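Here the complex is missing one protein chain, while the rest keep their positions.
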Amino acid sequence: MSVSRRKVLVWMGTAGLSTAFGRSAYSATNHLKGYPDSFGVLYDNMLCIGCRSCEAACNIVNALPPPARPFNDLSVLDSNRRTDPKAFMVINRYDHVENTKSPLHQRIGCNHCLEPACASSCFVRAYTKTKTGAVSYDASVCVGCRYCMIACPFDIPTFEYDKALAPRIRKCTMCYPRLIEGKLPGCVVACPTQALTFGKRTDLIKMARERIRKRPDRYVDHIYGQHEMGGTSWLYLSGDPFKEMGMREDLGITPAPEMTKRALGAVPIVAGIWPVLLTGIYAMTKRKEKIAKEEQEKAIAMALDQAKAEAESKIAEALAKAKKEKEAAIEKEVKKALEKTTGTQAKEDA
Amino acid sequence: MEMQTLKKIKELTATVMVTALLLIFMFSSSIVDGRQIKSTTEGCCRPDVLIIDSAKIFGDLERQPVLFFHDKHTDALEKKDKDCRTCHLSEKDRLSPKFKRFNDAGRQEVMDIYHSGCMGCHTEMYAEKDKTGPVEICGECHRDKVKVQSSRQPMGFDQSLHFRHLKATGDKCERCHHEYDEKTKKLFYAEGKEGTCRYCHMAEAEKNRIPMRVASHLFCIDCHRKTRASGKAKNKIAGPVKCAGCHDFDKQQLIKKVKDVPRIKRKQPDVVLIRAAGKGTSGKTSGGQMNPVPMDHKAHEKYNDTCRACHHESLDSCSECHTLAGTKEGKDVKLERAMHQIGTTKSCIGCHELRYGDKKCAGCHAFIQNGQKQSKLSCFRCHMESLQPDTEAVQQPEAVASGLLGSRKALAGTYADEDIPEKIIIGELIYEYEPVGFPHKKIIDSLLQNIKDSQLTNYFHSEKGVICQACHHNSPISKKPPRCVSCHGKTFDEANLLRPGLQAAYHRQCMGCHKEMSIEKPKSTECNDCHKATGKSRLYD
Amino acid sequence: MPKEATTANRSFSNSFGYAAEELSKTFLSPLGIVAGIIVILGLIITVLRFTGGLAAVTNLSDYNPWGIWIGFDLLTGVALAAGGFVTSAAVYIFGMKKYHSAVRPAVLTGFLGYVLVVVALHYDVGRPWRLPYPFILQQGTTSILFEVGACVALYLTVLFLEFCPAALEWLGLKKVRDLVIKLTMVLTIFGVILSTLHQSSLGALFLIARSKLHPLWYSSYLPVFFFISSIIAGLSMVIFESTLSHRYFLHKMDAAHLDEREGVTLGFGKAASFVLAGYFIVKVIGISEGNHWHLLATPYGIWFLVELFVFVALPCYLYAIGTRDKNQRLIKFTAVWTVLGVVLNRLNVSLVAFNWHLPAADRYFPHWMEIAISIFLVTVGIIAFRVIVSVMPIFYEHPDFRKNH
Partner (left out) sequence: MGETIFTLHEFMLQTETITYIIVAISFFVILFFWIFLTKLDGE
């Protein structure tokens, strides 16, 4: 079985530190720039006509179930949609746009982050940022914990909630299997206006910049995905502010792994120093107890000694006292007797 | 035993309550929705909204400023046979624009004037059982929430209105136009120096100058009022005196427009030869300069409603301030910039390029990069080669200009009909769809039709083949331009990312042009409108 | 009831017989019948869950991948099970021997809590049989969830070992029991380390979702908040649990347990009050760090202030008053209130303030069957506790092993 073989390999891999220590980072600085020459796709909504050809292509190349309404039914666009297990990407229409005369469209789908939140959050490494730029997903190891869905800032991964036995996460693969075969992603091939342009990410950024430069009146001066969440392989140009197109502009430019890096960094420190600290405290309480016990014992011994000495002196004293008392008593009795006799004498005299 | 059961029931109730409490916590998530609901009720709009915040000049306001509806008050007073002087004091026959005072003496004084003035009148009206404004509660005037929005539209003179006033006053420019004498501190009329009001009266008061707002209200309304009062209004039309008359959008549309307004007579030239001159230059045209540009001043007067469209600071000639090197008066905007700057209506090219937004033009021009990155030959469309020697241009510029303008061939056109293919069959990509019959000639004809009525479009499209350039782009003008397929190929060409593939090139060109020109049919998402489906399903290889 | 008489000379077999009799009495009471109904319902829903998928029994969606099975069962479950590590740390590491009798019930509660957390996870994840994958197949070490998983798995083992002596005493396996007892210190220290790590990491789970969690709840201090509040939850749960146990298992308790009980309540109440004060301060620092003061005036801000003042500041004060006046009732009430506060905090982070930017229609509200499963699991836990305390030496020291700690 491949799993068991793999298991062994992984154990060897993780335990065999030679590989782990042997690798060097791409950049000498603290800033890793991602795979050089990785691919991406630029979506330009000023060129998109909203024909849903890309959705149809996506459906076919990924062998997804046929949709409830056919892809040439554009009334589907009347309401805004999101990705679901049966649609890895959707096109939405926005009618109330400021800068352009006609409605604008927006593609919603996996942006294939340079530093994917899903990959960073996955505890079985089901996700991989491949050097093609595509973020691939391996259903054969997925546990179905859905933490990737929590982590994804774009709300892209979807889950087959209706499957009891082998539910999978579903999301755009940027047609990774096709890319390896040397084919373009299905949606890119299908687009009649090339509103989707496939290319090296660096080239696409230059191209997008050029489009903005040529027509500053048409485009918003923002390439969505250039910096969002540390950058994404998919890039977007728009004629209207992205936040009007259902794209969040408040995500920031910090890559997802960076957000957990500090918390993860605290783990070895806690694990490293806690035993020392706690054992130290334990040892100190123990020592305190010991000292307290010793002192107590000492105190008891001392108390006993003292008590003994005291008792002895007391006895002596008591004896002396008793003797004295005895003498005094005798004297008293004598006196009494004498008085008595003198008293009776006086009475008789009277 | 019974007691114990009772106790247990109690405990059970407690457990249920705790669970319920938890549920309420969770349910609150749907109640506590952080998104703010935008208010859809915007309140009614009025053109006569004034904000009374006169005390602002004395420091922060103690209460909210008061929204005052001017026309409402004018109407109310009218019903009582009262006029403007009820509220506005008059001095030398002119009314003060301020409420019951000439000057803002001090915070307390201003406040008292408003409180006693407004409330006094309201109370009086109230006593007479008339409908009136607030009389007692501060918050009724000083409202926290503004329910009414101002719909006030700006007002200005266009050529038609100017002409009507000119006619009404019997060509007496001095009735309105004036200059200010600093020594005598009086206004006087200077013939031949008339300019628009806004050259001197700015948005805010300046030294010796009242702001435009005050000037116009003081002056226009004063005249309108007197015209009405003098009884002449019966046979003549007097201008509006209420806010809505000038500032309401609908009322503005009702202002009579004179067609074919005669030219304003201010001794302006018919034609101009634009060249470097003015202060700082000797006046001579030296070598190394561009050819001067002839300009049909008279024609341009008709294209614009006001002289200010080009003459933004004064009616002097452009090169007076905008010299080759730039001057302080011209804010260091050089002549070259003043004529070529894009994104402004004040420069030649800036204004001309605005025309690209026109539906008739946008189909082609949306694809052509704007600005000066056009072919260098196009420079000479304006900077015409002069037939006369340079000295002539200095001595008789107008003659040179009219000579040049006269030499222009001003009719748009293109190649002979037989050189233009009637129909083109686009069949390079057939698989899923049948070939497209592209009505090539029909399209060119309608483009030519679109540009034939304007001198500007005629002149700039007069060279043969220019009209072809939007589609047959990136190649020299020629009777036989390259075909689309000679440049556009497969979908993904890594070396030429900016160049779309053939399929995208067709779709972008056709759909883009249709979209810009607002051509509804064929619809870009109705594939069958242009090409019929073959029935084969799409391949994605 | 004379404890010595009932607990002494109790062998494995006759104690079991005695317990069986006693248990059957409990389960036939009205409360027992309710528990029975819950268990049957839970089993039915369990079948539905594992045949129809998550969609059949939950309201989870692509926007809301985690519901109350994570927000309540996992986050709250782990926090409330913190009593085990708090108590054992206090007794064994800090040497507060006077609380020794509280250790076993707390460890048992903790152990059962963690078992239930793991059971709940089997309901929640898509393919529960793959839960060991992250450890044996591919280690996603960059994931906070990996750390949580690893720590929970290890800590469950630790708790099991810590709980072992009670079971071994019951079974009479003296030698093994003595061996495990020797490990107490190591286990306690290991337990504290693991608890520190995963209690805080449950908060750190949300660090990656900065754009989804309301700024008032999101903070880079989230792990710290979770850790501190877990201590509070642990202390309060020990008090709460001892209150309940005292009511129901009084006859099980030996003299030592009863003697120490009031002291435990007072001492733990005082500690909880102090930790709550610290927690309040760090929460305020959290707002300051993000400069989110202005958000306090929004509806979410008010909800945040309710959590902060009603469920943190108020119990802090009440605990303080309670310990000063030696008011057992007040402390016990406050313990329940504090536990509710921690539950509220966990639900706020995972459900209420999570996805706050989404329109109400896209928000999550649990399906009744999700709630039923959560109640079912809690019930199972209580039943297990009931059974274990009636057969094993939890509230008393086994006569054969006295003075052996």
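Letters A, B and C name the chains as they come in the text, with residue numbers starting at 1 for each one.
By our rule, a residue touches a chain if its C-beta (ideal position, glycine included) is under 8 Å from a C-beta of that chain, and two chains touch if they have at least 3 such contacts.
A quick note: this is a predicted structure, and the numbers were derived from the prediction, not measured.
J.: In the complete complex, the chain left out here touches which of the visible ones?
T.: A, C
J.: Kindly state which of the options A:Arg52, A:Arg82, A:Arg107 or A:Lys129 is in contact with the chain not pictured.
T.: Spelled out, the listed residue whose C-beta touches the missing chain is A:Lys129.
J.: For a quick check of understanding: of A:Ile180, A:Ile253, A:Val276 or A:Ala322, which residue touches the chain that isn't displayed?
T.: A:Val276
J.: Would you indicate which residue among C:Val186, C:Ala297 or C:Ala360 is in contact with the undisplayed chain?
T.: Going through C:Val186, C:Ala297 or C:Ala360 one by one, C:Val186 is the residue touching the chain not shown.
J.: If the hidden chain were put back, which residues of chain A would touch it?
T.: Against the missing chain, chain A presents residues 14-15, 17-26, 32-36, 114-116, 119-120, 125, 129, 131, 230, 255, 257-258, 261, 264, 267-268, 271-272, 275-276, 279.
J.: So that we can see where the missing chain sits, which residues of chain C does it touch?
T.: Touching the chain left out of view, chain C contributes residues 139-142, 150, 186, 190.
Here, only the chains that are shown with their structure count from here on.
J.: Just the number, please: Cα centre separation of chain A and chain C in whole Å.
T.: 21
J.: Roughly how many whole angstrom separate the Cα centroids of chain B and chain C?
T.: Chain centres of chain B and chain C, defined by C-alpha means, are spaced 67 Å apart.
J.: In chain C, which residues are in touch with two or more of the other chains?
T.: 357
J.: Along chain A, where are the residues that touch chain C in the complex?
T.: Touch list, chain A to chain C: 3, 6-7, 10, 14, 82-84, 117, 119-126, 141-147, 149-151, 153, 155, 157-168, 248, 250-252, 254, 256-257, 259-260, 262-264, 266-267, 270-271, 274-275, 278-279, 281-282, 285-286, 288-289.
J.: Spell out the residues on chain B that touch chain A in their complex, using ranges where they run on.
T.: Touching chain A: residues 369-370, 491-492, 494, 497-498, 500-501, 503-504, 507-508, 511, 515, 518, 524-525, 527, 538, 540-541 of chain B.
J.: Quick check: in the complex, which residue numbers of chain A touch chain B?
T.: Residues 47, 49-51, 56-57, 60-61, 74, 101-102, 183-184, 186, 188-194, 197-200, 203-204, 207, 210, 214-215, 217.
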